[in-house]
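One protein chain is absent from this view; the other protein chains keep their places.
Right after this comes chain A.
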Amino acid sequence: MLGSEVTKTHCPYCALQCGMEIGPELAISPRTDIPANGSGALCQKGWTAGELLTSGERLTAPLLYGEPVAWDAALDHVAHRLSAIRAEYGPDAVAVFGGGGLTNEKAYSLGKFARVALGTSQIDYNGRFCMSSAAAASIRAFGLDRGMPFPITDLAGADVVLLAGGNVAETMPPFVRHLDGPRLIVVDPRRTPTAKLAWLHLQPTPGTDLALALGLLHLAIADGLVDEAYVAARTTGFEEVRTSLSSWWPERVERITGVPVHQMRQAVRALAAAGKAYVLTGRGAEQHAKGTDTVTAFINLALALGLPGTLGSGYGCVTGQGNGQGGREHGQKADQLPGYRKIDDPAAREHLARVWGIPAEDIPGPGRSAYELLDALGTPEGPRALLLFGSNPVVSAPAAEHVASRIGGLDLLVACDFVLSETAALADVVFPVTQWAEEDGTMTNLEGRVLLRRRAYPPPAGVRSDLDVIAGLAERLGHRFETEPVRVFDELRRASQGGPADYSGITYERIANETGVFWPCPAPGHPGTPRPFLDRFAHPDGRARFVPVEHRPPAEVTDEDYPVHLTTGRVLAHYQSGAQTRRIAPLVRAAPEPYVELHPDLAEQLGIAAGDVVRVSSRRGESKAVARISDAIRRDTVFMPFHWEGANRLTNPALDPVSRMPEFKVCAVRVERDS
């Protein structure tokens, strides 16, 4: 039965969370009251999002070893197996893996379920693969990570925006409308659709963004462009950074990055001459084994130019996943508790213990990070059972074949999904769950604005919410969990109260009336905080920190056997592992298959023509895809989109020492025509 009224909600995909209305017959139209897409924009993913609601591929009954069973039977089975595994191997033998697409309510409930009902420290989520490096760098510099600490509409008033490693024209097209005014400088190894819009495109060798950022700051210092008054008044640590930069003179950086000195100088001068300017980073800069330091280097540049915490200027991370921001704030992360609290902070533990009604010492400590967790599955020291929510790691994790074999070693895999994703297909038990338009919930978008998704459409019979799965399992393990999203949110408000990401003053009514509320919002009468750093940064002394960082080569450098760089990314028509978008016909027509993009000179050298099937191999696996020849990419690099199984068989799980981010964005491969 189709709904008959118009419901105001948001797109199910990226972190822009475009406002949309769902009308009768599932008619989708853009809202104009949500600033992210306030001009009424949507991309093809948004327009077609409704098609999956009625897809024949929806799961409508729990699957036990591939056979449909009743809900109680499936929940009983899982609860029984979890208890047995816990009894035999201890609580850390059960792991939970979440997702950055889950609502705040689900993310919160999942974290609580892991700590309270399962008593496991082994919880992390796929957002570790997305924004963790930027989050770590922001916390290090500003004392707080709120993605873009300013409303997205501020960007349009800037004179210059530098975007390092982001391709918003494909990943979140309506974002581009906010870049209409400023001069755009794009850093990307490919001349992406975003780079084509740029006033200046810097095209570095993959894995050298950090060196580039150091070169830019060196030039800013050498050319006397540093905002000395700002540095003195609002920051600490500049002297040490300045000294460390004397080793990164631009000609040295040019040789490492391949970016001409005169282009670096052009970029720095434009940024410095701008009255208002922003530095933004995306996954291209962040998904490296040195991603945290790379973002730090860009933040150092922004600080030296006096941008962060200045009205109309700043630094921001362009978060990717729909709830990538909220997902990292409410306890899905191995080292965090709700409200963006640290799990090893005694005061945080006391607070959550009161909210959860358990002794603080019962809350487990920090667990493994996402890749380390996946890599430990089924090993003698690692978890033997995994509960998977809103994630598809056999497509999206690095060294994916290895991860699949680890998952194969589990005693129990349980997946919650609305379609049979590649990972769900491996599960012992699959719970069919609701989708975005079938449930209420909040999402926190890339600006840190908390938004409300409204139920527009009844779920198919047999489908329940992830919150029901969590509560159903909790009940069988002796705990009572809320299932109504608004009640879970009320508990989340209490849990987050007093933390860095304080939601306690936010209600569903306020979000609806105010078209979103920025956190922190510590009281019902508090207006929310669109720009948290205008007066002070979140460190105790109120100052931002310069942190000296050094460039180093990628974890895997090219050699005779693997002579070409591989970098990965998204295409416009698909989202993440493609589990949703690869089931929507117009999107499949727009982008039907994986491909390898390579430069005409490299193609000529390898005897590859457009349309040839190409075999790409790395030390971790191989993948085949169709060749696309384009001079938009560097001669020494090939690109593969990661929405299909394949690209991540090749990628390198080398981890950032701080954020534990894998090195998705560069590894060494061999490229051959498939005979």
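Throughout what follows, a contact is a pair of C-beta atoms (placed from the backbone, for glycine too) under 8 Å apart; a residue touches a chain by one contact, two chains touch by 3 or more; residues count from 1.
The definition used in the following text is that contacts and distances are computed from a predicted model.
**Q** From the names "FAD-dependent oxidoreductase", "Branched-chain amino acid ABC transporter permease", "ABC-type sugar transport system, ATPase component" or "[Fe-S]-binding protein", which one matches the UniProt record for the unseen chain?
**A** Per the UniProt record, that chain is "FAD-dependent oxidoreductase".
**Q** Using the touch definition from the top, which of A:71, A:89, A:249 or A:508 touches the missing chain?
**A** A:249
**Q** In the whole complex, not just what's shown, which of A:586, A:611 or A:657 touches the removed chain?
**A** Here the residue in touch with the unshown chain is A:586.
**Q** Would you indicate which residue among A:22, A:42 or A:370 is in contact with the undisplayed chain?
**A** Answering carefully, the residue with contact to the hidden chain is A:42.
**Q** Please output the residues of chain A touching the missing chain, sorted low to high.
**A** Here the touching residues of chain A are 30, 39-44, 47, 169-170, 173-177, 180, 191, 193, 197, 205, 221-224, 239-240, 242-243, 246-247, 249, 251-252, 254-255, 257-263, 563, 572-573, 586, 589-590, 600-601, 604-605, 631-632, 635-636.
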